[in-house]
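Omission of a single protein chain aside, the complex is shown with its protein chains in their original locations.
So that you can tell them apart, the chains are marked A and B in the order they are listed, and the count of residues begins at 1 in each.
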Amino acid sequence: MKKVIMGNHAVSYGVRASDVKVISAYPITPQTQIVELLSEMCAKGELEAKFIAVESEHSALTACVGASAAGVRTFTATSSQGLLLMHEIIHWAVGARLPIVLVNVNRAVGPPWSIWTDQNDSLSQRDTGWLQLYCESNQETQDTIVQAFKIAESVMLPVMVVLDAFFLSHTFEIVDILEPEQVRPFLPPYKPKNRIDVDDPHAFGNLASPGEYFELRYMIEKAMEASRDVVRDVDREFEQRFGRGYGVVKPYRCDDAEIILVTSGTVASTARAVVDEMRGEGVKIGSLKIRVFRPFPFEEVYQVLSKTKKVAVIDRNISFGHHGIFYQEVKSALYGRTNVPIIGYITGLGGRDVTPRVIRSIAEKAMNDRNAEPDINWIGVKI
Amino acid sequence: MGEKITFKSFKEMPLCAMSIADMTYNFTGSWRNVRPYYDFKVSPCRLGCPAAEDIQRYIYLATQGDFEQAWKAIIESNPMPSVTGRVCFHPCMEKCTRKDYDQAINIPAVERAIGDMGLDNPKWIKKARATKKEKIAVIGGGPAGLSCAFYLARAGYPVTIFEAAAALGGMLRWGIPEYRLPNELLDRVVQSILESGPITVKTGTALGTDVALDMLEKEYAAVFVGVGLTRSRAMGVAGEEGPGVEHGLEFLRRVNGGEKVDPGKSVVVVGGGNTAMDVARCARRAGSEVTVVYRRTMNEMPAIADEIEEAEKEGVFFHFLAAPKTITRGGSGRVTVVFQQMKLGQPDESGRRRPVPDGDKTFTMEVDKLFTAIGEEGDAASFGKAVETDGALIRTKGAFGETLKAKIFAGGDIVTGAASVVEAIAAGRKAAERIGRMLSKQPEPAAEEPRTISIENINTAYFSKAKRTLPPRISVEAALEGFREIHAGFDEELLGRETARCFSCGVCNFCDNCWVFCPDVAVKRLDDQYEFNYDYCKGCLVCVTECPRSAISTREEGR
Partner (left out) sequence: MIEIRTHGRGGQGAVIASEILAEAFFREKKFVQAFPAFGVERRGAPVVSFTRVSDGEIRERCEIYEPDHLIVLDPILLDTINITTGLKEGGWIVINTNRESMDNEALGKFHVATVDANKIALKYGLGSRSAPIVNTAIVGAFAGATKLVGLDAVLDAVEEFVPLRKENNRKAAEEAYHAVAFISK
């Protein structure tokens, strides 16, 4: 059934459709409505899940770790400082190989306090071993939640689904809402191989000597690598079943493009409008949305970008001392395989609006910029 | 004990860190380098009690509503808590740890309440049968003798009490006024003791006149002498013999015997001890104007502070630093007393500053009656040659009232000089225990230095400040109308409120903190105790920190 709902509620409906059994979360703007609606659903019995109220995000994720280790499907949502407070347990969930799904609503990190969007909170969790999927619409958000559980449970790694604060979280648009009965054949109940079970006791989280730890890390990386195919296949199966697919990356009018804008999140959506506008003016331009950030889709990115003449990466984030993070990733994906100039642009930090005009200015600047710039290109900064 | 498994390749490993098999080959308890263990100390109040009553324990039992067991816990050390709860000078409260936090627990009020419950529930005590053949004589039916008889009878020894007076109780009956210890209550206490075992009583039988100590020594397997101090000490002042001057104890004996006394309009009491206070307050009740004259200051008064305070409330005047010098009598029947003014000199052997005459300063009082209350002494003549005496007191050796004669034991004021009820009770019990060991040829227990705690060992974060609970009392006006008890006892609500204040120093009271805080779930809660599971205790000692009362100690492993 199609309804006009906000992005946060699209998340809640995705969780409902996924038959989640334990939800634990701590409220934080701009995420709060996600768990508000979920707790309502639990209270009304629309979702047969245990909602565990806790006193911090650290505890929220810890509760999910415990529940997931006990063998049930778990979910939490957070944002910004909350995600950072979870950081210790973010690592734990990976090492314990727990298929938790977490939604992070991208919100800039303080100080100064900000409630508006940028990607530094989730990208600062880049090296923890979580899969990260960035969404651009409410429909994609709901659908990605469902996909995320299937992916997580097949590779036994946690998955973070990411959406922009306000530009998605609080934006109302039409969503074709998934019902649990529709989803069940796609996402069967979670049945872990190992779980905490009083009838079959084991020690968990043990001390691992140098003789064992290394191998366990190796296995995490192997699982991450294996997840590339899983992410792609799950999306394809989802598309076959529900008619909506999102891809690992989403190229738009790239086939003959001489310049390609690399984007993520809601900027990817707005950029497509700019591509159409400039194509109408005869500019051979395309855009590439990176939906799956971890595992990074090296091959897919290479396949698209190696055929163009120039790449402009738009980052709504910054790795202080080393450019935007998507820029770093794209460069390393293409390193040694092509000589296409890659130029990085940083914009939209702390919720600064990334309008078609801003994106167009990046495209126009990129067309004139000759080669890879050693310096960061700041778009819109008032200096 | 599980077995260690070694992986041959990483492919055998599980996805995450988890044991494949039983981990009991390597308990986490092996990490521990320090071990906590339950180690109950002796609470300071118990150390402060001459009778060593297990105060912490009976208060704890009362908090659990188990008054029968609480009463039994007291009876282990003291057969008459109803008495000591009323008249004891409660040195326990001086030691109470709570004194260093807000106010000491009102221990006597708790003891009195539980003691009175014991009197109201005669079924709580099971009468002991005479299981031993050795007969024992107890001379003197005061607190020392009653206590000794009680513990011997409980152990199965047939006991005969020889009492000079017509009724048992000694100083409790004759020396303490009814507003402090009602006769009717004392009768019940005595009755409860007599009913506890094979005790025969011979009243009106005085030592030295009706029975001789050396005869008893022959007839009985053991003899306990607890006759107390029977003679009032003389002041050594010219004119003290004669009308208008009376020993305070004589006066109290008449009052306690129910006589309607009339000491006259103005009365002076010489002395600063409990007898002086009792005499003064009894005289106030008879309508006299009373002045207590004491040769030192209020600070040196040996009387219980509460008694001094009550006497002041009841309108007794105090005149310090004065001692009678001469007493003369005029025709009016009144006595004229010349007092020497005193001052404090160097401390004497008791540590109190000795009073010395302040030059030749004197003053004169004309009163209807002068009571002396400067102490009592024993009647050495009554012992014959059966025991060695030291002045008018019996000389003992050791802590259990042993005299130089193997079969004769002694305790109470006749050994210590004028002391307290609780000390007499303790002496009686200790002698009884020693006699029992002697007759059954049991070895003496090894003396152990008791370990205790102080306020530094209490985790006061767990306690909120709360004032001492006071029992209801009658007004001073009502008190002066007769001999009603000043204080009522605690009802169960007040008892609950006051017992809840107890820190339970050094002794577990099942607060569950160790069990709750243990991060390794290594504390097991059994029916009546906790137990460490050392397989899993990692020695973090959170239990030690969070035990509010230092009932857990630690020791290093491998030592």
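Here is the rule we go by: contacts are C-beta pairs under 8 Å (C-beta built on N, C-alpha and C of every residue); 3 or more make two chains touch, one makes a residue touch a chain.
Because the structure is a prediction, the values reported are computed rather than measured.
*Asks:* Which chains here would be touched by the one that got left out?
*Replies:* For the complete complex, the undisplayed chain touches A.
*Asks:* Could you tell which one of A:167, A:190, A:238 or A:327 touches the chain left off the display?
*Replies:* A:167
*Asks:* Out of A:136, A:153, A:300 or A:329, which residue would touch the omitted chain in the full complex?
*Replies:* A:136
*Asks:* Looking at A:12, A:106, A:270 or A:377, which residue reaches the missing chain?
*Replies:* For the chain that is not drawn, the touching residue is A:270.
*Asks:* For chain A, which positions touch the chain that isn't shown here?
*Replies:* These residues of chain A touch the chain that is not shown: 2, 4, 30, 115-116, 136, 164-168, 170-174, 266-267, 269-270, 272-273, 351, 353-356.
Heads up, the rule we're going with is that only the chains that are shown with their structure count from here on.
*Asks:* If we count contacts the way the header does, which residues on chain B are in touch with chain A in the complex?
*Replies:* By the definition above, chain B touches chain A via 7, 10, 13-20, 23.
*Asks:* How about chain A: which of its residues touch chain B in the complex?
*Replies:* 95-98, 156, 193-194, 202-208, 212, 215-216, 218-219, 223
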